[in-house]
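For reference, the structure is listed below as structure tokens.
One protein chain omitted, others in place.
Right, subunit A next:
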Amino acid sequence: MSKKTDTTRRAIVGATVGVGLGLGAISMLVPIGALKPKKEVTPETEPPKKGDVFVFAEGDKKGDEISFADLPKEGPAVLAFPKDPKTGVIKNGERNNMVLLIRLDPGELSPETAEYAADGTVAYSAICTHLGCTVSEWLPDKGDLMCPCHKGIYDPRQGAKVVGGPPPRPLPALPLQVQDDKPVCAGGFTSPVGVVAGLEPQGGSCAV
């Protein structure tokens, strides 16, 4: 066998092996991609939408519907989940649906906050924008919300803007309206909930 055909044969064999390995590696991307589980949207994990009422997320009255009378004046915030009034499904299958309801003096709200408020009551996502803990502490002297994990502080009177600690952006607001003495959801969250790797989105993603 001449030397030339030998090198050609080697090149062909090498190329075949290379193409085979390459295709094999590319095909593995499918199962690797599937390692991130698909998000299944069930009635329990659906995001809040217009017309949803709210129920207590914890405590003795867990699961009971919340009316304005249930909310303490000037705080503290009440941890709540949205509930579809038609089907009666409580949307507690998704942490990111957790909402803080706070009843404040309507005169103290900034104009932008008042737009989303109903009867002085405001609703914010309860998930800290810093690293995803629940913003579950209430600082009574200033009336601010605090996340217990890294002490991020939000002012609920000014669109939950960050007034202390490390969170990168305000808590997303949930527009409210009044209906039968109850705060009722008037639309979706004004910005993405929880930790976001990207920049703060300019517009709201309002799922009405």
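Going forward, a residue touches a chain if its C-beta (ideal position, glycine included) is under 8 Å from a C-beta of that chain, and two chains touch if they have at least 3 such contacts; residues count from 1.
Keep in mind that, in the parts below, contacts and distances are computed from a predicted model.
Chemist: Can you work out the missing subunit's protein name as recorded in UniProt? Choose among "Oxidoreductase", "Menaquinol-cytochrome c reductase cytochrome b subunit", "Branched-chain amino acid ABC transporter permease" or "ABC transmembrane type-1 domain-containing protein".
Modeler: "Menaquinol-cytochrome c reductase cytochrome b subunit"
Chemist: Which residue, A:T113, A:T134 or A:S191, contacts the hidden chain when the whole complex is considered?
Modeler: Selected residue, touching the omitted chain: A:T134.
Chemist: Hey, which subunit A residues sit against the chain that's not shown?
Modeler: Interface residues of subunit A facing the absent chain: 35-37, 39, 57-58, 79, 81, 95-96, 98, 126, 130-137, 147-152, 162, 165-169, 194-195, 197-199.
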